[in-house]
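For reference, the structure discussed in these notes is given below.
Complex shown without one protein chain; remaining protein chains in place.
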Amino acid sequence: MNKMTDIDQKKCHPMVGVPIEKLRPKQVRKNLELTLWESLYIFEIIRGMYITTRHFVLNMIGFVFKPKGQKRRIFTVYYPEEKVTIPAAYRGRPVLVTWKNGKEKCVACGLCEKICPANAIMIVAEERDGSDRYPSAYTLDMSRCVYCGYCEEVCPKEAIVMSAEYQGLAERDRSKMIYSKEQLLRSEESVKDRIEYIRRIYSKCSY
Amino acid sequence: MQLLIFYILAFGAVISALLMVTSKKPVSSAMSLIATMVFLAGLYVLLDAHLIAALQLIVYAGAIMVLFLFVIMLLNVDEKEGRMAGNTILLQFGAILAIGLVFIMMVSLVKSGGTLLVFGEGADQFGTTKAVGKLLFTEYLLPFEIASVLLLAAIVGAVILAKRRIDDPDQKERIIPGHKG
Partner (left out) sequence: MLADMIESIAKILFIFGMNIGFFAPVLGWVERKQSAVMQDRIGANRADIFGFTVIGLFHSIADAIKVLTKEDFIPTGANKFFHTAAPFISLVPAIVTFCVIPFGGRYTLFGHDVNLVISDLDVGLLFIFAFSSLATYGAVLGGWSSNNNWSLIGGLRASAQMLSYEVAMGLTIIGVLMVYGSLKLTEIGVMQENFFRWGIFMQPLGFVLFLTCAIAENKRAPFDVPEAESEIVAGYFTEYSGMKFVMFWMGEFLEIVTISGIVTTLFFGAWHLPFITDQMLLSFFQFAGSNGASILAMLVNIATFFIKVIFFIWMQMTIRWTLPRFRYDQVMKLCWKMILPLSLINIFITGLVFLR
């Protein structure tokens, strides 16, 4: 069998991102009729105000005496200085995955070009050494891309994936948004999470 | 000083009343009427009837005129629908009535010797809430109670008019499953 990837294969549950032991039905109160206590409103309002006030007081204490080594309660991030870790399910800029030697995995089959709903991809295929197909030009028009992720879904070679890159997607000049193959090449290690993730969601684990 | 304020308020009341009659847009008319009410409340304050002034603002300017505006806005009446002004007979009738009223007022003013305006006398006697309340519940108890019975009848009538008929199958309240209240 031809080697598909440098990443180790791992058994995954096809359910998206949820471990099996956590897949339990949540208890939802479907009976919308209020009890007498609740229909009095006032005590329930006081209960709600107690919850918000508790958060308020605890956070105020946290603001003044900054806790050390504890998990912080405030999840907001000071954006340019701090950045959140993007989850694997995030669809950022589509990139081309390379082998370790720096050659792209893409075999220029043209499936992504075909499925792209926004016609953002343009491929020129060529043969290398008379046998290997490869794209001599792979143009991705980021001003047309809608980040749907169809290209990575159809790709038989895991050659194009949606990376976690979310910065630098906007330009003042449209001509700068047309990316060539060289600008899109990324090593397999840098998009490892996403590759593992798409194996799960698209059931590509059978490769 | 008081006379100056009186003249300002009186002119304001008269001008806004004129505006109410002459303006073509219903909302402008209603707003002019509210302005008249506010100026009249100012005149009451000048005459030391603070309670009446406050009630004028709450009841007339605050409640009744909001309802007027509500209805005007809900129906979205345009200026094209104001055709009453073309009715000459009604116009003449109204003019005669207005002139007659002004005449009666002038006569009473002349007869009283021009001393209808009295400022700041007996303020504690009749203007306060206590004094008005006492008057209402002793000397004018019967008219007061009759007025309240009349209002009660009006409320009951309004409720009956607005109420849905229970036996009418078309008018039954739509029940949304899962929702209550």
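Going by the order they are written in, the chains are A and B; count residues from 1 in each one.
Quick note on the criterion: contacts are C-beta pairs under 8 Å (C-beta built on N, C-alpha and C of every residue); 3 or more make two chains touch, one makes a residue touch a chain.
Only a predicted model underlies this, so the values are computations on that prediction, with no experimental measurement involved.
Asks: One chain is left out of this view; which of B:Leu3, B:Ala63, B:Met105 or B:Leu150 touches it in the full complex?
Replies: The one listed residue touching the chain not shown is B:Ala63.
Asks: Of the residues B:Ile15, B:Ala54 or B:Leu136, I need the one that contacts the missing chain.
Replies: Going through B:Ile15, B:Ala54 or B:Leu136 one by one, B:Ala54 is the residue touching the chain not shown.
Asks: I need the residue numbers on chain B that touch the omitted chain, in ascending order.
Replies: So the residues of chain B touching the unseen chain are 25, 27, 31, 34, 38, 41, 50-51, 53-55, 57-58, 61-63, 66-67, 69-70, 73-74, 127-129, 181.
Asks: Applying the definition given at the start, please give the residues of chain A touching the unseen chain.
Replies: So the residues of chain A touching the unseen chain are 42, 45, 48-49, 51-53, 55-56, 59-60, 63, 73-76, 78.
Following the convention adopted for this analysis, only the chains that are shown with their structure count from here on.
Asks: So the centre of each chain is just the mean of its C-alpha atoms; given that, what is the distance between chain A and chain B in Å?
Replies: Centre separation, chain A to chain B: 66 Å.
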